[in-house]
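Note that one protein chain is taken out, while the other chains of the complex remain in position.
== chain A ==
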Amino acid sequence: MTKEFSLKKKKKGLRGSIQSILKPSYQTIKAVKGINFQVKQGEMLGFIGPNGSGKSTTIKMLSGILTPSEGELQVLGTNPVTQRRKLTRHIGTVYGQKSQLWYHIPPIDTFYLFSKIYEIEENAFKKQLDKLVELFQLENILNVAARKLSLGQRMKCEIAASLLHQPKLVFLDEPTIGLDIIAKQQIREALLEMNRSEGTTVMLTSHDVGDIESLCDRVIVINQGEMVFDDHIDQLKRRFIHHKVVEIGFTKPTVVNSLPPDVDIIYADQMNLKLKVKHGISQLMEHLMVQYSVADLNINEPSMEEVIRSIYQESSQEEVKNA
């Protein structure tokens, strides 16, 4: 699946502006370049990538908002482009940066409106509403005007609103953006519960690695419009982590002068040493224990954030090489 945008290119300065009116020149940008994947029912899929990598574009194509320039796609057995209306009844969408609640009125009124828009039966709506209210802990904020809610409270309502019609598939585009840890945690738990009890398929984009780690089994990493990773989240570390970080504390001021190959010093002072080790940890241990008097030792894996950063950098460097 590929999506091209045509962007109006503008030259610098006033002269360029005038030129662009008379003779606009267009530049084609490939936002998504031939990506290909399948999602199983009930799966929670993380969809990550740096800004401008094509995540949102992909989600917009999947929800029928944008038409792909090339390729085919099928969502819940329908073609989102030709059967968008039909599809909208079975998918839910939350865009973290775009509110769907009515500003001046309480969320309950928006919920009620949604029940009409999605043509939900009164009883089914009440049941689902009760469930969501409990799940997202909305009792106290249901009747407060949306403008008076905190960001976290509002986002909970946004997500609840998108689940009212019991969608089979939910697209969450940065649902936890700007939220504090507790709000994030509540939202994650509610989503997990929703997935467990109703088998809702979730496709999530986020810049928050914590979201991905706690929610998703499978991760797709997309960069510059290309898929650079698609596998189980554990594999992400295994595949992209080629080093461990070893931290050593010495009992007395020490100067380290000889180290085995493939070991880089990240940080060193008289009492502490921080090393990046590609392989041969045991060799290194032996070396250190024999040569120096070690008081404290810590072996860490790089954090998920570091992993992802390295993926982004790696693939953008390739991009430079290819170009």
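The rule is short, and it goes like this: a residue touches a chain if its C-beta (ideal position, glycine included) is under 8 Å from a C-beta of that chain, and two chains touch if they have at least 3 such contacts; residues count from 1.
The rule is simple: contacts and distances are computed from a predicted model.
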| item | value |
| --- | --- |
| Protein name as given in UniProt for the chain not displayed, "ABC transporter permease", "Acyl carrier protein", "Succinate--CoA ligase [ADP-forming] subunit beta" or "Menaquinol:cytochrome c reductase cytochrome b subunit" | "ABC transporter permease" |
| Options A:39, A:145 or A:241, residue touching the unrepresented chain | A:145 |
| Touch criterion as defined above, residue of A:41, A:67 or A:313 at the omitted chain | A:67 |
| Omitted-chain contact residue, chosen from A:52, A:178 or A:199 | A:52 |
| For chain A, the residues touching the chain missing from this view | 5-6, 31, 51-52, 56-57, 60, 63-67, 84-85, 88-89, 91, 93, 95, 97-98, 100, 102-105, 109-110, 112-113, 116-119, 145, 173 |
